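The complex appears here minus one protein chain, its other protein chains still in place.
By written order: A and B. Residues from 1 in each chain.
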Amino acid sequence: MTSIDNNGRLAGPTPAQLMRRRAFSHFGFLIGGGVLALIILAAIFAPLLTSQDPYAQDLSQRILRPFFMDGGSWDHPLGTDHLGRDYLARLLYGARISLIIGLVTALISGVIGTAMGVCAGYFGGRVDTVVMFLITVRLSMPVVLVALAVVALFGGSLFVVVSVLGLLLWDRFAVVMRSSTMQIRGLDYVTSAQALGCSTPRIIMTEIMPNVLNNLIVIVTLEMAHAIILEAALSFLGLGVQPPLPSWGLMISEGKDMLFFESWLITVPGIALFVLIFAINLLGDGIRDVTAPENRN
Amino acid sequence: MFRFFLKRLGLAALVAMTVSLISFSLLFLAGDPAVALAGEGATEIDIEAIRTRYGFDRPIPMQYLSWLGNALSGDFGESYYFKTPVVHLITEKLPVTMSLGLSAITFAILLAIPLGVAAAVRPNSLIDRFALFISVIGQAMPSFWFGLIMIVVFAVNLGWVPVSGSDSWRHFILPTIVLGYYATPAIMRLTRAGMLEVLRADYIRTARAKGLRPGKVLFKHALRNAVIPVVGLAAVQLGFMLGGSVIIESIFALNGAGFLAFESISRNDFPVVQALILVFSLIYVLLTLLADLLNAWLDPRIRVA
Partner (left out) sequence: MSNLLNVSNLTVEIPVGAGLLKPVRGISFDLKKGETLCIVGESGCGKSLTSLALMGLLPKIAQRNAERLEFAGQDLRGIAENKMADLRGASRSMIFQEPMTSLNPAYSIGDQLMEGMIRHNRSSRREAKDRAIFLLEKVGITAAASRLGQYPHQLSGGLRQRVMIAMSLMCGPDLIIADEPTTALDVTIQAKILGMMKDLQAEFGMAMILITHDLGVVARIADKIAVMYAGVFVETGSAEKVFTAPMHPYTKGLLSCIPVPGKTARGSRLGAISGVVPSLIGGVKGCGFGSRCPFAAPACEIEPALTPRGSDHACRCVHDDDKLQSLIWEAVQ
């Protein structure tokens, strides 16, 4: 491992190199990251992967089966839905919706939650009490209920869904950032920065943030997954993204009327959701293991 | 101890009130509730009539305070849709949801704790990987999709259970499994982590040195200590399940408070929605209080200070 070489200097791999080594031998990190990258690429290059339009209806071509079932063909590799729209196209374009929702929601809730958590952890005292109270209030809210109610009131759309989820899902950010900040706050280099007279924002940006970054990234992945599942649930219940958008949750909802005869209508988008969430979770766990192996249980 | 309890109760009330305040304000942020209630094609006169009838012409803070005042005495107003007191609706439907929640958390505990113990006793073995597998699947699978799949497989294809409705206990089997599966990963992980730590403790070595049988060492000595935080977690998970109940009850057409919430939201039945949000948040806060109490009671170091 690390050792002293002939000139009295540290030889051996640096922490960054060690981390890279861990990253490239970590099964979950590679698989999760790989699958997620594939999905992202498929979403971006959807027009190249299918010539079909996800919104084009053709009632003469309704409910055609996918190629792997009898009666299916390669014209519509994953079949068509009840309005004759190509399922594969809807799946690929639907990936865009899930990914955008996941990313933007995580961003919004991340900013809110991190700001709250870091302030609570750094300043302590009254600020902390208020933040803890707000977190408790947020945790005791039945999120699904409130989200449903908001969408019902303001109308369903991508914008509304992202906003309400972003304004609701900041709790884990706040909790984790708060405890991470508290841990670091007591360390010596923060105290010395304060003694040197550094301004508070500067201390936060240069001393605290780089060290909580690892935890932050892990939580970002977790909340991305959380947001994606929630949007799917909301759309499934009809109070999320509205048709004709190809949200996977909406596709499952539209397919459930045919549940007993054409169950592939719900299996296909369901598996897509599952794979996406699974990949994100694997990636998140992998990042945690790679950047801070001591945190795994 | 008693003062601690009182303090927490006060906090619970404050939290629930804040939640209801937020949901109340959301209603007004969305626009004129009278318009929303009147629906499409209503005339100005209709809207005005609704406004006076439901008191929407009063200042907002006043409306909230009057609602709150009534709520404290148990009067949540009348449902716009059913035209019956909201309280009756809730007392009728909440038991269904609570029994679903309780059976779901029981299922989760019965599945997760043995798995967690087995995984901790043989780390990195087949059973450990299996437990991890179950927990990873549980976290990645959307509950509504899982519910639909279960219906297709067990109700339709195999015919073992009825598809929907809430008449008999059989109707609760699938919803219990689907809802309970949601809480399993967290409980399993905590049990496993706790057991791994406890098994390294000195008092376990003492128990072995006394020649106690392995089963006794595991369950009497180790699990008893490891399970303390798990009980608290289970109570909190039960609180989260209330949110999940909205989805599950809708899929399985169970006649509980979650289903009522969903329908009321779709129908703009505000009094019911307001009341349910308050009730759910109150239940959650009380459950966290229960979790803390259980935690304290199970650990003699706290109980017998």
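Basically, a residue touches a chain if its C-beta (ideal position, glycine included) is under 8 Å from a C-beta of that chain, and two chains touch if they have at least 3 such contacts.
In this text, all values refer to a predicted model and were calculated from it rather than measured experimentally.
Trainee: Taking the complete complex into account, which shown chains does the hidden chain touch?
Mentor: The chain that is not shown is in contact with B.
Trainee: Considering the complete complex, identify which of B:P59, B:G74, B:G159 or B:P300 is in touch with the unshown chain.
Mentor: Going through B:P59, B:G74, B:G159 or B:P300 one by one, B:P300 is the residue touching the chain not shown.
Trainee: Considering the whole complex, which of B:P59, B:G74 or B:G211 touches the chain not shown?
Mentor: In the complete complex, the chain left out is touched by residue B:G211.
Trainee: Considering the whole complex, not just the chains shown, which residues of chain B touch the missing one?
Mentor: 201-203, 205-214, 216, 220-221, 224-225, 298-301, 304
Quick note on the criterion: only the chains that are shown with their structure count from here on.
Trainee: Which bits of chain A are touching chain B when the two form their complex?
Mentor: Contact set of chain A toward chain B: 133, 136-137, 139-146, 148-150, 152-154, 225, 229, 232-233, 236-239, 249, 252, 256, 259-260, 263, 266-267, 270, 273-274, 277-278, 281-282, 297.
Trainee: Which stretch or stretches of chain B touch chain A in the complex?
Mentor: 11, 14-16, 18-19, 22-23, 26-27, 29-31, 36, 136, 139-145, 148-149, 151-152, 156, 189, 192-193, 196, 239, 242-244, 246-247, 250, 261-262, 265-266, 268, 273, 276-277, 280-282, 284-285, 288
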